[in-house]
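Only one protein chain is missing from this complex, and each of the others stays in its spot.
So, chain A:
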């Protein structure tokens, strides 16, 4: 078992180091949600009225509403970024090093996943600290409660990225992931508007949002930030993680691989 933990530590440390070396990635991971928070939310503040819905017990500003969605967005982008780097690793050959380790393949992929989650959580807390600097301060205990929620949502979104990376053969095809995964998942969720607001314009859109696993990741984080547990969201996110991870294991099954060149 010590050998398994050695591999976990090494893979997480390598991913963290890689992330710290890529300053541009760190910066864009923070700037992206901050632009939404400072520019988009400020503009929408007047246009969008929000009623009091759980977990909120009082009126909140729009900036406060979208913070959990932006935390989810950071993890969604990070999951896809990890997926992109896996495709790159595969093209460059370094994925072979991982896959020829004598440890079980599911454990190696889980280690990769955990490394991505660790990096995404670092980004989320950096974002929350900057948001606090802009005056969006959440209950102190909420920051602690959010941690397990972020682990689970990170695992689910990372597993989705892992599965996608197993299906994308070339780096060039990755742009499609942005168009067909990130944007629909983000916009068809409760990250920007609550479900009831969506239902006002379209029942169908509301139903799609309710089925979107990213909606439940956002709600799990939202409730945790206010020290409450959304059981239904927890069930969705945990199930989503299991399904995506099993699909990723299937995607990385050597029986599905194709030979390379001589």
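Convention: a contact is a pair of C-beta atoms (placed from the backbone, for glycine too) under 8 Å apart; a residue touches a chain by one contact, two chains touch by 3 or more; residues count from 1.
Rule of thumb we're sticking to: contacts and distances are computed from a predicted model.
Enquirer: Look at the options "Phosphoenolpyruvate-protein phosphotransferase", "GMC family oxidoreductase", "ABC-2 type transport system ATP-binding protein" or "2-oxoisovalerate dehydrogenase subunit alpha" and return the one that UniProt uses as the protein name of the missing chain.
Expert: This omitted chain is identified in its UniProt record as "ABC-2 type transport system ATP-binding protein".
Enquirer: Which of A:3, A:43 or A:148 touches the chain that is not shown?
Expert: Reading the full complex, the residue touching the unseen chain is A:3.
Enquirer: If the missing chain were put back, which residues of chain A would it touch?
Expert: For chain A, the residues touching the absent chain are 2-4, 6-7, 9-11, 14, 17-18, 21, 92-94, 96-104, 108, 254-255, 257-262.
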